[in-house]
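Just one protein chain is left out here, and the rest sit where they should.
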Amino acid sequence: MKRDWIPWLLIPVLAIAALPLIGSPASWVTLTVAGLAMGLMIFVMASGLTLTFGLMDVLNFGHGAFIAVGAFVAASVMLAMAPWMTADSIWLNLAAIVPAVLAAMVVSGVLGLGFERVIVRPVYGQHLKQILVTTGGLIVAEQLLKVIWGPDQITLSRPTALRGAFLLGDVAIEKYRVLAVVVGLAVFAALALTLNRTRLGLLIRAGVENGEMVEALGYRIRRLFVGVFVVGSALAGLGGAMWGLYQETVTAAIGAQVAVLVFIVIIIGGLGSVGGCFVGALLVGLTANYIGFLAPKVALGSNILLMALVLLWRPQGLYPVAKR
Amino acid sequence: MLRSLLSDDLPRSRWLAVALLAILIGLAVAPFLFPGAKSLNVAAKICVFIVLAASFDLLLGYTGIVSFAHTMFFGIGAYGVAIALTRLGPGWDAVAVGVVAGLIVAIVLATLIGLFSLRVRTIFFAMITLAVASAFAILASQLSDLTGGEDGLNYRLPSVLRASFSLADGTLFGVRLNGRLLDYYLVYFAALALVLVLLRIVNSPFGSVLMAIRENPFRAEAIGYRTVVYRTIASCIAAATAALAGALLALWSSQTNPDTTLSFDIMVDILLMVVIGGMGTMYGAVVGAVLLVFAQNYLQDLLAIANKALAGVPLLANLFHPDRWLLWLGVAFILCVYFFPTGIVGRLRQKR
Partner (left out) sequence: MSGALLSLRGVETRIGRYHILHGVEFDVAEGGLTMLLGRNGAGKTTTLRTIMGLWRAAAGEIRFDGRDITHLATPDIARLGIAYVPESMAIFADLTVQENLILAARSGPPDKQRLDWIFARFEALKRFWNLPAGLLSGGQKQMLAVARAIIEPRRLLLVDEPTKGLAPAIIANMIDAFRELKGGEASLLVVEQNFAFARQLGDSVAVMDDGKVAHRGDMTAFAADSALQQHLLGLGMDTHQ
């Protein structure tokens, strides 16, 4: 298992290949930043899902519910703090955003704990039932969101400090996208450090590879799994909050919509691989933005095409996880 | 005769037999029993959804794979006919072109998806179909030159299927004998025939192999069945049948749009129909489809009553809002998967 850098190279290759097609360097920079921001937000939402699959062979089709819950909770908190959101001070803005995001993560995480108990645990190891029950969970969750927050979409404006764009010559870079990139990279760095430098991370990686042997060494993999599930749900909540601010609207359907992108990303990355998920997310984000600019009508189709190409090249995704 | 029509797969439960008979006869006499355009519309929708759910059961119940792209094939069939009628004018030649084109597209796509993802595992297939279907839905609403975008297509049906066409003068039991009546019976008998064909397929040796693969793919492969091939063929048959159901819908409603054919909501409906009705029984799809269409129309009324009664209680009243019927069906769905994996039909058969 030598370090395999080829998938990582795809990101700059894709970006450079897009430059002549787009023509204007200024647009290219804007699109690239937009693509990275979108990709990193998807990565934040997808990372937990791919790990839970790797650890316990559980794929939660209801993952989108946590994304939506995160978006709604964050929206509620921010709307309640409207004066701070509209204040002309970045510190007051942050004082509204940070608790909103934390609340989103906590609520999503707690819900994740309950979801794991009630929905997922009874169907461990039964794939068909797992797909059905978690999809059912998504249906119910989406309806409950409508019960609690009403059926209409919520409009959410970004705080003052995050509106508008930085201008560098004739290049415009939206401020919010820069923040999304920073947060996404921070989450990736934290995950990478945990997975590579801590005992817990080693255990998770070992568990993804061979959960049975981890148990035979004396570690309870279920406990590990529940932990990862909860963290993954909280991250989905964080991603949902970020996505809501990005779109500036929040609807109950947001979860199911974004979950499709999340699935594409973890298929491309290789189910169970966080590194693959990161590369896949960036590829998806960049492709969506470049194609969205070049041929807007086929933008979402482009992700499917990307997925098909990757699977033709590596049928198990960019980083197939060595299993048993 | 009946036995061979049902491919030896009898209801095996008195109550189920009664229910099926009631559905068969009820739908047959629906135009006379419940006159009026709206109820006829409901009856036709039931017929279409019975076919759609039954074809999904071939995948979910008999082959043990979850596809989230079933509405895509439904939509392909509907848009095939709709586009042909829009472009070529309201003739039967256009209908034929539309149906055949829809079938070809559906089968080719199903084959591609199957070969791509059925080698790996159920979860992979489910994810890929979800991704492809959502991309397709967006594509369909974007390519508005061809599909009419979000608004869909409105077109004229062949003249004999229109209300203005008169089959005979006068009325029968107070119902005008016009093209709509003819159209309804076209849908009814086509649906009946398709369900019987599906019943034949699942009770054939091919169906037994599918179930063997569902039970234990490794063993089936070891015995010498190419599981990918069988699953892909099943997926193609299901896709083709779904496309035909779509064609029937297009022929019935003279308009086709993304909401009624391609949306994820319809996919959820199909899932609920098959699981609540009973996976892997074919009859379950029939019962489930009828039940769900009824629930969509009448559960709302029930909820409205509960909602009124709870008008003062803030959150609880919302819980019983008429628009939240899906919430309750979703809960029923989850309970079904846990406790009654064979659904209503399975329960009825246990009791005898």
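All chains are identified by letter, namely A and B, in their written order; residue positions are counted from 1 within each chain.
Basically, a contact is a pair of C-beta atoms (placed from the backbone, for glycine too) under 8 Å apart; a residue touches a chain by one contact, two chains touch by 3 or more.
Not measured: the values here are computed from a predicted model.
*Asks:* Write out, one label after another, the shown chains that touch the chain missing from the document.
*Replies:* In the entire complex, chains touched by the missing one are A.
*Asks:* For the chain left out of this view, which of A:63, A:127, A:158 or A:205 touches it?
*Replies:* Answer from the full complex: A:205 touches the omitted chain.
*Asks:* Touching the hidden chain in the complete assembly: which of A:168, A:217 or A:295 does that?
*Replies:* Checking each option in A:168, A:217 or A:295, the one touching the absent chain turns out to be A:217.
*Asks:* Mind pulling the chain A residues that touch the left-out chain?
*Replies:* Output for chain A: 1-2, 199, 202-203, 205-206, 208-210, 212-221, 322, 324.
As a working rule, only the chains that are shown with their structure count from here on.
*Asks:* Report the inter-centroid distance (CA atoms only) between chain A and chain B in whole Å.
*Replies:* 33
*Asks:* Going by the contact rule at the top, pick out the chain A residues touching chain B in the complex.
*Replies:* Answer in residue numbers: 53, 59, 61, 119, 122-123, 127-133, 135-137, 139-140, 143-144, 146-148, 150-151, 256-257, 260, 263-264, 266-267, 271, 296-298, 300-301, 303-304, 307-308, 311, 315-316.
*Asks:* Can you list the residues on chain B that touch chain A in the complex?
*Replies:* 60, 64-66, 116, 119-124, 126-128, 130-132, 134-135, 138-139, 142-143, 264, 268, 271, 275, 315, 318-319, 321, 323-324, 326-327, 329-331, 333-334, 337-338, 341
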